[in-house]
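A single protein chain has been omitted; all remaining protein chains appear in their positions.
Per-chain residue numbering starts at 1, and chain names A, B and C are given in the order in which the chains are listed.
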Amino acid sequence: MSEHDITRAEHIEYVLRLADNVLILGQRISEWCGHAPVIEEDLALSNMALDLIGQSRLLLTHAGELEGKGRDEDQLAFLRVERDFRNVTLMEVPNEDFGRTTVRNFLFSAFQVLLWDKLSASTDRALAAIAAKSLKEARYHLNHSAEWVIRLGDGTALSQQKTQAALDYLWPYSAELFADSPVDAAAAAAGIGPAWSALEAEWEALVLPVLAEATLVVPARTPFKSFGKFGRHSEHMGHLLATMQYMQRTYPGAQW
Amino acid sequence: MSEHDITRAEHIEYVLRLADNVLILGQRISEWCGHAPVIEEDLALSNMALDLIGQSRLLLTHAGELEGKGRDEDQLAFLRVERDFRNVTLMEVPNEDFGRTTVRNFLFSAFQVLLWDKLSASTDRALAAIAAKSLKEARYHLNHSAEWVIRLGDGTALSQQKTQAALDYLWPYSAELFADSPVDAAAAAAGIGPAWSALEAEWEALVLPVLAEATLVVPARTPFKSFGKFGRHSEHMGHLLATMQYMQRTYPGAQW
Amino acid sequence: PDYLAEFNAKIDAGGFIEPKDWMPEAYRKTLIRQISQHAHSEIVGMLPEGNWITRAPSLKRKAILLAKVQDEGGHGLYLYAAAETLGVSRDELYEALLSGKAKYSSIFNYPTLNWADIGVIGWLVDGAAIMNQIPLCKCSYGPYARAMIRVCKEESFHQRQGYDLLLQMMKGTEEQREMVQDAVNRWWWPSIMMFGPHDKDSVHTDSARWGIKRISNDDLRQKFVDATVKQAEVLGVSLPDPALKWNEARGHYDFGAIDWDEFWSVVGGNGQCNVDRLAARQKAWDDGAWVREAAIAHAEKHSVRQQQAA
Partner (left out) sequence: PDYLAEFNAKIDAGGFIEPKDWMPEAYRKTLIRQISQHAHSEIVGMLPEGNWITRAPSLKRKAILLAKVQDEGGHGLYLYAAAETLGVSRDELYEALLSGKAKYSSIFNYPTLNWADIGVIGWLVDGAAIMNQIPLCKCSYGPYARAMIRVCKEESFHQRQGYDLLLQMMKGTEEQREMVQDAVNRWWWPSIMMFGPHDKDSVHTDSARWGIKRISNDDLRQKFVDATVKQAEVLGVSLPDPALKWNEARGHYDFGAIDWDEFWSVVGGNGQCNVDRLAARQKAWDDGAWVREAAIAHAEKHSVRQQQAA
């Protein structure tokens, strides 16, 4: 790793982005536990949440170590304010229904498969190790969610309509994944990880055939922009944090 | 007021119970703001929430003064833990739909009209003054909600069914209003206010004719018990507090 | 009689057109569009502020916010009533909002992300709204002018409350001051955009001739900027525009170029909250259908019973 190409702050931000994506999506998915359409999906969604929370723990710990101020995974998860979270907005929008949850898991898992694959060769060796482990999980999430997207899209008229509505809602948020930033450029230059924008073509190659098989129409790209990964979130984020952080905010310093 | 008949702690608890009822119901009703079935009800529900929050401020301030430890309305509202809240469980169950909200407002406003009326003659003069002001508001809430209960109950087949379901859900919780406790006995003995159980017959006389006009069937009393006013709440309460208290928990000591 | 001449004469003399007066169809249509758009804005505008009611950090602020959002609903109500005097129904107008045919103010497609947003909306957004609306108190259509007098009075009150909220936060902790600055950074440009396109790009020129729009977009915007810069100084926040500076020659503040691409993108439905805002209104409407139907059914039953009793 060429330390000269990336500042410590940029390196931390790149890792936090990875961490916050899986933390916030893990939190969202965990809301399903006990409320899924079939027990098998209760298990599958809990399992995915568990994988994501597990990934977030490793990544937050790594970010804390890079920062060197003694903040551990819990301090980073539960004591940062909204503007310091670096997840893309796509992760924080509400689950709404099983259709939206499934389409989001699919769009994001496809991205993660590509990202973890590249990160397995990161010059940040701790990150490379996390990536290698997470890649297997992301592949499983991708297969599972892709199967469901096809089932729902190419199911009944009602399921087709609901799944199309989910895709229409989520698609504009997916653009944020590929928005360029100086952090990406620096990470790419230092060999920490790819600029996310560089993954867009591969992502589409992974995602579009499945959506086609699911008989879903891919919306045209619009000027819509979201800014979660730059710390400007949606109105949904504050409510998610109010729930997630409540205990640590209420009992500062307690160990659990 | 005969100080000998009631301890300071009992007096405070009696006032906190009054305060927490209107605080928690005010919080629940305020969730409707911007989401009601017609704009007129957006206004009416906001107005009721406003009245209740206003009452809670006076009552919490009074409780803080009785306590004498320098806790103001905000410290009592935002920095107490769940077990220290003394509202009946009926106040904290989710709004669910306009039917349940309306039936709850009706059942509770009827109780409040009776209670504020008696409390206007409290030996606790600060409390008597709050009661006199609040009585007018409660009468308005009662009239407004009673009209809606009749409209919904004696409306369409669907509205009748939904309103009956709301009554079936809420009725068991209403029993808690009239559960006896040493605090009630002490408050009655000291002339602070009535034992709530003493209001049950009058409450039924107020409530049953309206429910009958609304063509609703009053459920039989069951052994169901709830314990909110004794500090043992439902699972709904923690989520309500996580939202309501988040800012004060996150920024301790800040003035707003 | 020459209705059009009479109509024009009345407007030129500064008189009011009333619902029963003759008016050109285009005047009626323009007013319906403008008043209903204004009403929709009040109703949709309840959502971004409503987002913070359950999390307000003190009971006093919770009460103030509840009262404010309630006022907005009230404004919506009497603006719909003013529109109804022109021969349309509230439901018709409302359905045009839900279907996306009718617009509402784009400012409400920005999210409220921290508590200071509530203060900044009062200060900047209501401040800009008042600048836009004061001239409407003298507009040529009587019911609209009268509605606006009441609206403006309440909006001024909201503006002062918003500014007061921010003053309090600026006296507070470092974190509170950061929240205020963050909120100002996000809301400044959208507020400036509330005055609409530059005069040279503006359509609806009939509005001026008919005495509906009495001051141009750019004049109002300049007035707003001039007033706000001083308030920002008192508050101790910076406005996110490096080009902002006093121009002695003009006697006004100069300011930077507005990002009209963003403006038109948000108007066109691609703002951060367009979809969520309409979805929230649609959900309230759908969830409330059984309630509205019950009210109608009950009223009918009631009137049948009264007739039978008579």
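Annotations
Everything that follows uses one rule, which is that a contact is a pair of C-beta atoms (placed from the backbone, for glycine too) under 8 Å apart; a residue touches a chain by one contact, two chains touch by 3 or more.
Bear in mind the structure is a predicted one, so any value in this text is a computation, not a measurement.
Just so you know, the chain we are not showing touches A, B across the whole complex. Considering A:Ser134, A:Gln164, A:Ser226 or A:Gln248, the position touching the chain not shown turns out to be A:Gln248 (whole complex). Among A:Thr7, A:Ser46, A:Ser181 or A:Ser197, the one in contact with the hidden chain is A:Ser46. What chain B contributes to its contact with the hidden chain is residues 81-83, 169, 172, 222-226, 232-235, 237-238, 242. Looking at chain A, the residues touching the absent chain are 23, 27, 30-31, 33-43, 46-47, 49-50, 53-54, 56-57, 60, 73-74, 77-78, 97-99, 150-152, 154-156, 158-159, 162, 243-244, 246-248, 251, 253-256.
The rule is simple: only the chains that are shown with their structure count from here on.
Taken together, chain A and chain B share the touching chains C. Chain B has its Cα centroid 42 Å from the Cα centroid of chain A. Residue positions of chain B touching 2 or more other chains: 243, 246. Multi-chain contact residues of chain C, defined as those touching 2 or more other chains: 55, 175.
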